[in-house]
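Dropping a structure here in structure tokens format, bear with me for questions.
Heads up, one of the protein chains got dropped from this complex, but the rest are sitting where they should.
Every chain is named by a letter (A and B) in the order it is written, and numbering of its residues begins at 1.
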């Protein structure tokens, strides 16, 4: 019985370790969805749950640096077009809903500040401090012509296998 | 060997209990997404799976009461603005797609009625009867100025920790 119990103990420890983890596939580049993603990520990280955010498609825009960046390699015309048309970082994102030419987005930001809710740039900073893994989809970078030097520091780069294997080690997955 | 077997038995019982549960983060206030969420929730509940719906951002509008509500506390101007602009309950929601000024939404509702599919208010009622937990995000309520008395009866209130800890006890998570 002692043996059995110790097996159970080890087993449950293994299991506990194995099935705890939150992995999000951040597809959207909308401000409201990004806020939700980071609030949940930071909440889970504060509960000591391993969290990975995998940014793909429009979601990659959340992690772009602001301002001009000196590129190591010239972009094609199409790649430059994508770059110009898409929002450059967290301060440029707008709401998925009720944006109303920016007025809705402004209203929300004001209310958030007034009610002491962190802004998106602050939430990203907090996520990094709490050890949330931030992984950028290299296929998206390739298709849209986004270069590593255009992205915020401290991010990792990975493909679909990175996403799936991380998700597979956890117990919670969200597509945002 | 008998010991081993009984350990395995207990283990698997523990595991079975631990990893069954569906938790949805309802971010969207679109009619079509709300319908999907409640149809899946009711289906899972009918299979005796614990289900929790956590309403955040636009999703909170799904759970607003219709008509005028006597507020215990006055809203600020901005809060009133949010209240006016956002849909008030399940009958006011529209499709995320092909709404066409309301015509698409009307068409869908008619077809659903004709094909004997429950309407959203009925699906919500069914969810409640089946013991689906309905939790409203307090941070959203705070930012948008939504008061408890404006929401349907029988809901709970919680923050990000409520969502994450519930999700962590289950095996299925959806962001809708």
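Methods note: a contact is a pair of C-beta atoms (placed from the backbone, for glycine too) under 8 Å apart; a residue touches a chain by one contact, two chains touch by 3 or more.
Small disclaimer: the values here were computed from a predicted structure and weren't measured.
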item: Listed residues B:63, B:93 or B:108, member touching the removed chain; value: B:108
item: Chain B, residues in touch with the chain not shown (by the definition above); value: 1, 3-5, 7-8, 11-12, 15, 19-20, 22, 24, 32-33, 35-36, 39-40, 42-44, 47, 49, 97-98, 104, 107-108, 110-112, 115, 117, 171-176
item: Chain not shown, touching residues in chain A; value: 3-4, 6-7, 10-11, 14-15, 19, 25, 27, 29, 56-58, 78-79, 81-82, 85-86, 139, 142-145, 159-161, 163-165, 167-168, 171, 173-175
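We take it that only the chains that are shown with their structure count from here on.
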item: Distance from chain B to chain A - Cα centre to Cα centre, in angstrom; value: 24
